[in-house]
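My questions all concern the structure below.
Yeah, one chain of the complex is gone here, protein chain that is, but the others are all in their spots.
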Amino acid sequence: MKGRWIGSPGLATVFVVTLGLGGCGWASLPSGATSQAELMHRDWTVFTIAGLCVFAIVGGLIVGAPFVWRRRGEALPPQFRRNVPIEIITTVIPLIMIALLFVLTYRVESVVERLSPSPSTIVDVVGFRWSWRFQYSGTSVQVIGTPKQPPEMVIPLGRTTRINLESADVNHAFWVPGFLFKRDAIPGVHNSFDWHPDHLGVFVGRCAEFCGLEHAFMTFAVRVVPPDEFERWLRQHETRPTAYRQGPR
Amino acid sequence: MNVGLGLFLSSASFGIAIAIAYWFSAHDDTGTWLLGMMGIALGFAAGYMIVAEREARLAGDQPNGSNEESAGERVGTYTLRSPWPFCAAIAAAFVLIGAVYNLPVAVAAFVSLLVTLTMLIRESR
Partner (left out) sequence: MSGVSTRDLPVPALARTGLLSWIATTDHKRIGIMYMVTAFAFFFVAGIMAMLIRAQLAQPNQSIVTSHTYSQLFTLHGTAMIFFFVVPFAFGLANFLVPLQIGAPDMAFPRLNAFTYWIFLLGALTVMSGAATNGGAAASGWFAYVPLSGIKISSGLGQDFWILGILMASISSILTSINLITTVFIYRAPGMTMWRIPIFTWEMVATALLVLMAFPALTADLGMLLIDRRFGGHFFDPAAGGSAVLYQHLFWFFGHPEVYIMILPYFGVVTEIVSTFSRKPVFGYVGMVLAAFAIAGLSMGVWAHHMFTTGAVSDPFFSAVSFLIAVPTGIKFFNWIGTMWRGSISLTTPMLFAVGFLLNFLNGGITGVMVASPPIDFHAEDSYFLVSHFHYVIGGGSLFAIFAALFFWFPKIFGVKLNEYWGKVCFAFEFIGFNLTFFPMYFLGVMGMPRRVYTYPNLPGWGSLNALATLGAAIMAVGVIIFVVNVIVSAIRRAPVPDDPWGGFTLEWATTSPPPAHNFDRLPPIRSERPVFDLRQSDLGSQRKR
């Protein structure tokens, strides 16, 4: 029967491929270069595993049922409408699952949002159309970018950096995928968060809130360096400021 | 207690309850007002159903109702077709557009809207 030829095996194939690729999707997640990011990565892992299990079980039933119980004749199947124990189980088990997921979520978020009482570095970030300005608080060091010359923020490894985020015009979002973290820059809203990097490297950053024609080019970078190199960089730029003026595109 | 009343009453209670829960959880004015107003509005609907529909005995609510029993009852007058909804829509659109760009147009459109409403009322008499 043509329906069965296209239908059940086709659905089953997509189902199985989705399951397999779902795991690959998780594998393309950046591993997270801050201590906060490592926690969030664990959150991703738990949810992905739970999601894949649910997809396997429920999806399997969805794809399997039309095949197992395909129409074989004129006889009507048993016309049942209720099964109270099943209905209770299918309410209670999901409830328990989401309760557990919420507890995990709450715990991780509390840590991620926690502000250290004494961050070693404070950077005031301002988003504007279409780049970023980094002002190292308590110094004269300033980095201003343009779409053609994205600004780079240098921060020390193993120390806490506080970011104070603001917007000069429209909504922007300050996203560092390598840190699994973003925060919106909204006029009138002052956001603050901490990063505790534990990996060296250069991490690209992008604007993640549509802000106009050059939104796609509003990149920046965060370079994590050893603390002594950071001190050197800071002193260097205090005596010789390198602020990129916003130029024509 | 009919289903409609149950619906509005439970929605209204839910609205008030979640507004209270939200206030204590988030201390946010905006959301509390939004949820609370929603609960109150639903409460109005529930109130109407209690006061005005208390005596309603609908044919549809009789589980063993038959067409023969309810035949002959005059339910209302249906106008099979009417040009006035179309005209009212055009008038309404120009009221909105005119309100922003050209006040005389908005006023003229508003007057047309009143005229079409009058025609609609006369139609179903």
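Residue numbering begins at 1 within each chain, and the chains themselves are lettered A and B in the order written.
Following the convention adopted for this analysis, contacts are C-beta pairs under 8 Å (C-beta built on N, C-alpha and C of every residue); 3 or more make two chains touch, one makes a residue touch a chain.
Quick caveat: nothing in here was measured; it's all calculated off a predicted structure.
S.K.: What chains on display are touched by the one that is not shown?
M.R.: The chain that is not shown touches these displayed chains: A, B.
S.K.: Based on the whole complex, identify which of A:133, A:183 or A:196 touches the chain you can't see.
M.R.: The single option touching the absent chain is A:183.
S.K.: Contacts of chain B with the missing chain: which residues?
M.R.: 2-4, 7, 10-11, 14-15, 18, 21-22, 25-28, 30-31, 34-35, 38, 41-42, 58-67, 69-86, 88-90, 92-93, 96-97, 100, 120, 123
S.K.: Spell out, residue by residue, where the missing chain touches chain A.
M.R.: Spelled out for chain A, the touching residues are 2-4, 6-8, 10-11, 14-15, 18, 21, 24-26, 28-30, 39-40, 43-44, 47-48, 51, 54-55, 58-59, 61-63, 65-66, 69-73, 75-83, 86-87, 90-91, 94-95, 98, 101-102, 104-106, 108-109, 112, 169-171, 173, 175, 177-178, 180-184, 186-189, 191, 193, 204, 206-216.
In this text, only the chains that are shown with their structure count from here on.
S.K.: State, to the nearest whole Å, the distance from the C-alpha centre of chain A to the C-alpha centre of chain B.
M.R.: Chain centres of chain A and chain B, defined by C-alpha means, are spaced 42 Å apart.
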